[in-house]
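Okay, here's the structure, questions in a sec.
All protein chains but one are shown in place.
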């Protein structure tokens, strides 16, 4: 980036597309960028968060945005970003389903498309300098081309806005509407896949999360006292239909399926985790996440995958999935390696097809049964009651050959 | 093994130590081995299953066992086998906590010790020819030395006992007490860590497990309506104390800790799974497992480990843990590679130390908070409110250098 | 397999397709199979070994083969089996280029095609019971279907033919021509890709291989005193042309390219190794190999791949290549996992394109230079003399962020 500090003396610095949330931070950034001499286009992606998009539009216009984009990305978010993550069983450090990570490349891609379409030289965002999102956002940009302005890493900016008080003062001075409700003592990030909570009082890893924190899922203690049973149908590793078994109700477009699973999971308090994770930037942070629909899908997909995929293919695919999750977390969606791994994982899903029945109840997902036209499960072969096409004597040879190495490895013998 | 079929004509075939359960199968094997000309020593390991050990002892004696061993292995099972699995976060195919697998080398080790002590030439077991347990059992034996007789893989035996009816007839003919209660329409295997259920009506992967199947955990629907909160303290990656936070009650020996976690988990219906898994022998099978204490520990250990272990060390350890789980599942506990991996994992656990608070409720484990004297979590460094010893500008360079490759990799640019 | 021992009493046992080499062993097997009651079709694959195919044909006919197939598989061997191995940089245990392994699925595939076409119920081979080849051969068969007769694992056979003397006697008795030249004190296996030598006097791992062992490569001490310089052109990871730089001579079909590289490598003594390797069957064995053309290609491909492939893609591909080499060695070419991995590796090779110049001299391959239209090498970016599109300050941030973890990891500080 041409360092903005030297650009102060220039009157037409060019156009910036700013990822705008409507909140205090990005409103201040909008005004500050204008002050610095940029034309500002704001861009707000609808990826399923609860938001007053009209109000945000008006606010941006009133603060001097040259143009305002509100983009509904929900369908492509599900199909192009969440679905590949489901195929990969993407889970970071064994626990986190990557709800924030997976939204970033989706949001940034459209921002860059707008920048190109509008002939803007820069894109900008309000992500902080210690987090993962700045990286996820910017790596997408660098992969796809433009220049970035990251105010929270520009000394002129971050030294001016040291705390929330400075933002508030600046807002008042510049006619930026100030939130009337007090800020929650933590920050959150919401989209169709999840809500994450971090910082503030949550920074103490020992203190328990307050019960009223969660917005997307019911407290399991208050959830219904009887389960809902769902059937999810998969093809090529992605859900193509979900049916409420008792009610007979079903959904069959990606966005509807995912929204319905969110509703069901939310009702039963499914998908809450409280973890300490390792940021790409090297520090450990504490995050609380609720991922209702994603959690249901993770379990259902795992089940149908094991049912239809060869053991050794799955073992290799599992390793690729771990790598994919790391790339996704670190912001490398648009990297050569992530593109390669997505291709391989997609290939592995060709026969991941069939139906899984499961129940959701009090925060938990229980797999109940599964069936598939492409199952590799052979009921006769495995049966304890039928010999099938299997000679038990073969196992003797199998075991003995597997033990040939042990005879040589004297080290084993020390155990007795 | 000298093939037993040729040994029929010999009168003193030597002594066999038979892993004896007291059930119909191994009772028939006991008598059959005697018929074949062996002296039989029975051996029954107490690894925490519910069993009338006295009755089993008497039964074995009445059926002509030369000697009867009932061995309480519970403490060593927890300390030498379950604890290393907890350190490894051992989980097979992302779901199975390996409760059966981990018991096998523990049982087989003692059996071989007895065989040596008693000068027996053979060990024998009642594991079937299609399962994993025959392998787990026999690989341990081959690693540690003796000859094996596996009746369910000897044609003379398995062709004689094709179905349960044949066993019943044989039993009646030979004065073997026949069970009066009808056999459950599935088979089960129980120990301190878990109960597994498989075969019979469970062989149809689509049909749901009956509600009355589970013996170790309460149905979550019937579990208490308020959670229990526990604090587990770890040192070197293993629990050294568990405390019921409200009641103040605590346990601090391995066996007591694990038993108490089983009680708590069982009360709240924790640790039930229904999966299709890949056997070492190449077939897929359906298994239902309940692992109450093990499930709690898996989650608690994961939490304290991420809190205290460097990110990259953990990444390597995670890969080793996946390998360890496969070895354990496949029966390679006493292999050179498993010994090596256990050593490495143990080394990784040196500073995995601290306390985790969690609640158990309606089938679920919720992590609530954690603390540790060896934490690598730096509250000031990560804080959104304090800059700490961190310069946000560094992130710019970090991101740009990470993106250097992308500029060359034209393939990325096709996305727009 | 229906155990042949019980089939002795039956007069029309069906037809066997026997992989026939023309040598003593498979000639005896041919006659023995006929004695046992089978109709025998012999099949001899030309995969580039030096052989009198006509003589072998006549011999088989004279020994009573019902039909004789001599199949020239050289082109498909190179294109469908060697080329994917080159793409994968397939190397077993860091040293062995898998020349024998890669031929097995190629040979077995055609054998099964013949079995189907001729309506044969069985295929048979002369591979011994301790080696890898029996597995490579039979896993291909099991994947592709038919029944196998492996005489060297049938007690009636191997107990009858304990040593070479028994084979000789049997041969004489049955009119099988006996070799007049004495057998070399080792065994060898030759094909277009390599010759392997093992057993006999080579079984002592300490004793040096005799100088006159090698048939495919010149002794480097006797090789020309000046190098030949070659240019190999790749597309999608496989060679499409080789040119002798000085002579201007070039080859551009797969079989011609590979044969020419063999000639060049052979002339300069390239590709000899003497190793101890781990067989799939669990034992260590000593093998000596000469792989002239394959060794040149391994080095040339490695060079053009690193030049044109993104670093992180290559890292993942490298891991897949290690797995591929193990599968290939163990005989799993026609397994679901190997098919999957080949697909992934093939995908990775899309832009592995360009020309490598190298010299071959006295047993060694020296890479001299490379060029590619798809290179990811950026001469300006890397230049020490030009700053290019690179800001050195970025490296400061990159390094500091990479070091964030270290500050927490006190363990590091013990080093001083």
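A few notes on this one:
Here the chain labels run A, B and C in written order, and each chain numbers its own residues starting at 1.
Please note the rule applied: contacts are C-beta pairs under 8 Å (C-beta built on N, C-alpha and C of every residue); 3 or more make two chains touch, one makes a residue touch a chain.
This structure is a prediction, so every number in the text was calculated from the model and none was measured.
Here one chain is not drawn; of C:134, C:191 or C:243, the residue touching it is C:134. Among the residues B:68, B:344 or B:384, only B:344 touches the chain that is left out of the figure.
What subunit B contributes to its contact with the hidden chain is residues 281-284, 310, 312-313, 315-317, 319-320, 323, 335-337, 340-341, 343-344, 347-348, 401-405, 408. Panel shows subunit A; residues 310-312, 351, 376, 378, 381, 389-391, 393-398, 400-402, 404-405, 407-409, 411 of it touch the chain omitted from the view.
Of the residues in subunit C, those that touch the hidden partner chain are 89, 93-95, 109, 112-113, 116, 128-130, 134-135, 138-139, 142-145, 150, 152-153, 155, 158, 163, 187, 199-200, 203-209, 220-221, 225-227, 272-279, 281-286, 302-303, 306-307, 311, 314-315, 318-319, 322, 326, 334-336, 339, 357, 361-364, 366-371, 375-379, 381-385, 390, 392-393, 395-396, 398-400, 402-403, 405-407, 409, 411-413, 415-416.
Here is the rule we use: only the chains that are shown with their structure count from here on.
Seen from the Cα centre of subunit C, the chain whose own Cα centre is farthest off is A. Taking each chain's centre as the mean of its C-alpha atoms, subunit B lies 41 Å from subunit C. Note: centroid distance subunit A to subunit C, computed from Cα atoms, is 44 Å. In subunit C, the residues touching two or more other chains are 310, 312, 401-402, 404-405, 408.
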